[in-house]
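All protein chains of the complex are present and in place, except for one that has been dropped.
Up next, subunit A:
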Amino acid sequence: MTDPGLARERTWLAWWRTLLVAAGVAILAARMASLEGAPLFVATALAGWTALFVVAFGRYRSRRAEPGPALPLFALFTVGYAVLGTLLVLNR
């Protein structure tokens, strides 16, 4: 299959950029949770990034034009980090 615009590669790179930003968010959330003394939240924040990596890698491996549930899952995890941060801010 020819892919003159390298659309698949560019999409995979966009997933990587998103994963790297998500890693920053996960580390910030984990740092905040550890300062507040909430080890469960630390574990959740770091496990969340691992899950995102699995979702993104599954999307890449599927080699299909339609992304499947990967997109809503990413949005859901972003909302999850927002909720986790809000809980940490409100509970201190």
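Miscellaneous remarks
Operating definition for what follows: a contact is a pair of C-beta atoms (placed from the backbone, for glycine too) under 8 Å apart; a residue touches a chain by one contact, two chains touch by 3 or more; residues count from 1.
Going forward, contacts and distances are computed from a predicted model.
Missing chain, UniProt name from the options "assimilatory sulfite reductase (ferredoxin)", "Extracellular solute-binding protein", "Membrane protein" or "Transport permease protein": "Membrane protein".
The chain that is not drawn here is touched, among residues A:24, A:39 or A:58, by A:24. Think of the hidden chain as still there; on subunit A it touches residues 5, 7-8, 10-11, 14-15, 17-18, 21-22, 24-25, 28-29, 31-32, 35, 65-69, 71-72, 74-75, 78-79, 81-83, 85-86, 88-90.
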